[in-house]
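I have a structure I would like to understand better, so I am pasting it below and will then ask my questions one at a time.
Only a part of the assembly is drawn; its chains keep their places, and the rest are absent.
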């Protein structure tokens, strides 16, 4: 395939519009040929910055165009299932933002639908797997020189949460990243979740349970703990330390520009994910474009999206009811390797 | 008091002998006037290196000497209670190595005995409180600029455990330090303990549950997690990160001598506590000598030793039986301030 990949971007909110920019201005080998949004005006505004880009309010209509070779889904989570089913009907490959769907049941329907197609169609947007530091961490673990992973300590801190953020969303929206990272780094499914509640910060909005401390158990006996603190006030920090049998490895300290002044040495802390993971998003989309043009599907897929949904559901139950909640996963189709 | 403080050191094993050396060769204002050990030969060997040092097998006999102004107890834990009671009978101040006693019930008897004396007599050997980094961490928390502590992440790693080390001892011998640190840094008692068991390392002796992951809850709602891993193989690491409402603070990275060679930058990791905490021991003993000569008792005391024992007992129960175990503390004598 030597012509650029024609992509329909579904959803033109903050994330969708940023992907349009990325495809047009950062990565090579692709162009945006259609944008879709229920808000036609918003879609038009985004399309207006792209040469020859069609505007639709219905995903299926966009996918019917001969100019559309692939679909990037960045609409709200509840709209994902329908968009993916439409893409499946057209045989189009998909990059779907996380979460795959809002709950495990709908995610499992997508697992079944993709299985019925006889091959993977979807890459899910767990972009940590494309971050340079995480990539090196994974590579190091795979060499085996540190031995088996026994524990995984993770910190996930945001400056402040959006006004609509709920206590459940600390699990479903934020910790879902660590859920995927834990599964990916250990190569094991998560079997139980316990959510603990330290006293909430005075810096958190009234009523929000923040921070939370989540303990994940894996099928192979590894233990992963996650501090999620979405109103930490001081910066955006994503850190992980894997404790293995013969050593540990840590990412996320971010020691690049170091200053000494006014009695302090140190560096600045990124203030949000667009700063911290810009390169990872670039790599993610590029990997998808490249694989698609080769006729392949790589990276995290529907099964990964489903597993994350199932773990997060268990996490929300633990948050609400207390105690340890076991995770029930459907049988993994051999299809996913 | 202008003459050096005369100290009887009870117990001349590794720790006791090191304290003798410290008093004689490192700190000022004190000298060892008696050593006590059930093993008379061992005691004689240690005394032989000190001018005018008496040798006893019975602590009470040593304490009867006019040359003994104070007592340092470094015998095995089960012998502590009797030694302290003997010192109380003589009115002698004591520095007692941790653990105060092997269980909460005996520790509580010492609380009662000290209360009956009408004033503190004992400093307990939680030497982390004298480590320069911990001292700075505590001082920073006390300024209040970080806000209340919400979470405390601690790592405690040893290269390898001694042959006699049991799974319970990871709690009672190792985590007992973090128990005291958690109480000291938060200024709160611990109310519940949960011990989790990740898969054990292939590097641990057959049958030893190692690593363990301990969750401590405090009366004020803070959550402290402790990774204890006594056969990590790579070094001795003691790290703590306090997560507060407006920021975090971390000690134990130990970035002093940094090298770059053979494709790697970094530093060495201490291999045991004698290397990491030598200065802290010096400061601890000196503080005790100085306070004693002023007629005061400062630093961690019997109540701290008792609280640690009670928490560790709950921890061992959680380790053995699973689940969360609440800590029952006796009423705190007003006496302890």
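Order of writing sets the chain letters: A and B. Residues in each chain are counted from 1.
Here is the rule we go by: a contact is a pair of C-beta atoms (placed from the backbone, for glycine too) under 8 Å apart; a residue touches a chain by one contact, two chains touch by 3 or more.
Predicted model, so just to flag it, every value in this text is computed and none were measured.
The total count of identical chains across the complete complex in this file is 4, with 2 shown in place.
In this text, only the chains that are shown with their structure count from here on.
Subunit B has its Cα centroid 44 Å from the Cα centroid of subunit A.
The touching residues of subunit B, when paired with subunit A in their complex, are 147-148, 150-151, 153, 155, 196-203, 211, 213, 215, 220-223, 225, 227, 229, 232-234, 243, 245-248.
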